[in-house]
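Once you've had a glance at the structure underneath, I'll fire off some questions.
Here the complex is missing a single protein chain, while all its other protein chains stay put.
Right after this comes chain A.
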Amino acid sequence: MTATATAGHIPPGHRMRRPCFRAPSIIPGFGLTFGLSLTWLCLIVLIPLSAVFIKTAGMGWDHFSSVALSERAIAAYRLSFGASLGAAFINAVFGLMIAWILVRYDFVGKRVVNALVDLPFALPTAVAGIAFTSLYADNGWIGQYLEPLGIKVAFTQFGVVITLVFIGLPFVVRSVEPVLADIGKDVEEASASLGATRAQTFRRVILPAILPALLTGFALAFARGVGEYGSVIFIAGNMPYETEIAPLLIITQLEQYDYAGATAIATVMLIASFSLLLLINLLQAWSRRRTVD
């Protein structure tokens, strides 16, 4: 890293030292910016994250499995992953529909709708949490109409799904939108002129083209939902085995000063997150290849 050499073609007065592992350039500041980024990245992200794995490694398998794979923990993972999966499916359908509306249709207030789609990115999760709880409580704006039908949303697993739909929606819309906008009208015209109905064109021409982007959005929404905490804890009843999500279980362990237990569950969640991240990167690479073709 510290080995230096002088590049031959730099203008006089710009004597530069550069680490040997990068390609030569006349632009200065590599050492400063690269060093700063790497140091900051290690201090804030990498070292703290590695603490979780190191602490878990010191636990021993029996202790680890007794906490991280306990019945209560498994129930919490099942809820976190299951609800996120359900919410991601709902978002895939309606997110595609909303992306379609934004790309294909012109209507009054389109700009407002477009801005509003990003609300879940901007609205603090705790605010979303209490808002949804208020809406779906027995006497809430929506809950009062569901109650006579025997549908309970607040303090049930269904409530968890509802808030995760809110959290994940922009991921699908924003993943699909640019790809949908890029599809040339010519392929649709070709399809129509060959006698395809509009539904056939959608299923055979448009859907395959946007599939990688749709899957990326689905995976992003799913990954976000699995780790979500702030918006869910208000509407979930937080009953162990039933409406307790995995991140809440970590908090519960911490409140009992069981740091090892909290860390063990965090390890499971981190491994899940990193696997999803890998999957998302692969999907995005696939999506980019599709777009370039």
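Going forward, contacts are C-beta pairs under 8 Å (C-beta built on N, C-alpha and C of every residue); 3 or more make two chains touch, one makes a residue touch a chain; residues count from 1.
Everything that follows uses one rule, which is that contacts and distances are computed from a predicted model.
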Expected UniProt protein name for the omitted chain (select from "Electron transfer flavoprotein subunit beta", "Heme/copper-type cytochrome/quinol oxidase subunit 3", "Sulfate transport system permease protein CysW" or "Rhamnose ABC transporter ATP-binding protein") would be "Sulfate transport system permease protein CysW"
From A:Trp40, A:Tyr145 or A:Tyr241, the answer for touching the chain not displayed is A:Trp40
Among the options A:Met59, A:Ala73, A:Ala236 or A:Ala262, the absent chain makes contact with A:Ala262
Missing-chain contacts on chain A, rising order, are 11, 13-14, 19, 21-23, 25-30, 32-34, 36-38, 40-41, 44-49, 51-52, 55, 94, 97-98, 100-101, 104-105, 107, 111, 113-128, 130-132, 134-135, 140-142, 165-166, 169, 174, 178, 181-182, 185, 188-189, 192-193, 198, 201, 223, 226-230, 234, 246-248, 250-251, 254, 257, 259, 262-263, 266, 269-270, 273-274, 276-277, 280-281
